[in-house]
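Note that this is a trimmed complex: some chains were dropped, and none of the rest were shifted.
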Amino acid sequence: MKSYRKELWFEVSARRGLLNITHQVEACLAESGVREGLVLVNAMHITASVFINDDESGLHQDYEKWLEKLAPHEPVRQYQHNNTGEDNADAHMKRQIMGREVVVAITNSQLDFGPWEQIFYGEFDGRRRKRVLVKIIGE
Amino acid sequence: MKSYRKELWFEVSARRGLLNITHQVEACLAESGVREGLVLVNAMHITASVFINDDESGLHQDYEKWLEKLAPHEPVRQYQHNNTGEDNADAHMKRQIMGREVVVAITNSQLDFGPWEQIFYGEFDGRRRKRVLVKIIGE
């Protein structure tokens, strides 16, 4: 069994944003030399997500609006967590809806994807450097 | 390490519906010959889910109503994504709540499940053929 590990670093300049990280994960897979196996891609921070969906800018605007409706940032005082000096309680909730991680099959040295699947880093409390972990096991 | 891959195809005749696919996944597992390992089951389309819950029809009606409350289909014009000619933006959201994938332990050649766990394909934009990927690794 082979294993491979890499951290990807991102800094989103706004509080929230979505980054397509599919190519970085593909580069990890090429570097790993794994032909058959699984790749785990997870946010290492608890106010960010890794998820798979469509790379369509209108949809990304819809996600922004929808997540703000389900877990609004303001008023920050509605959340107990923000009494600790943080203002990111909403980011902890948005991340639960969008998810921490994805597990993707590796087949014939490729990400085994359907036609529109793309991997995104979802930042909900940005303006600082944060990490995503890529872990590959297989052979 | 053994690996196994199969695509399962489904066509839900309505826009939305839930299908119990546990037996199909069990058939894949038997075919793979894997005794100890992990199985990944994921939707290959970004408007569908694979999730684990209870096979109870009342609950499935509750999910339908609840998802429509959290991410309503109508009015379709409320979503930027639908300006692309689609009417399925809500399906991209419902899928995030219900999830893209499950990872299930394989122990003694069986899905290692609690008493009520069943695997479902959740369709949120149906009336066409769509796929689920089953990937098994182990020995």
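By letter and in written order, the chains are A and B; residue numbering begins at 1 in each of them.
The rule is short, and it goes like this: contacts are C-beta pairs under 8 Å (C-beta built on N, C-alpha and C of every residue); 3 or more make two chains touch, one makes a residue touch a chain.
These numbers come from a predicted model, not from an experiment.
Novice: Could you work out how many identical chains the complete complex has, if 2 are displayed?
Specialist: The whole assembly in this structure file has 3 copies of the sequence.
FYI, only the chains that are shown with their structure count from here on.
Novice: Would you kindly tell me how far, in whole Å, the mean C-alpha position of subunit B lies from that of subunit A?
Specialist: The answer is 20 Å.
Novice: So in the complex, the part of subunit B that touches subunit A is made up of which residues?
Specialist: 1, 3, 5, 38, 40, 42-46, 70-71, 79-84, 89, 92-93, 95-97, 99-101, 103, 131, 133, 135, 137
Novice: Which of the residues in subunit A come into contact with subunit B in the complex?
Specialist: Residues 1, 36-38, 51-54, 56-59, 61-63, 66, 70, 97-99, 102-105, 107, 112-117, 137-139 of subunit A touch subunit B in their complex.
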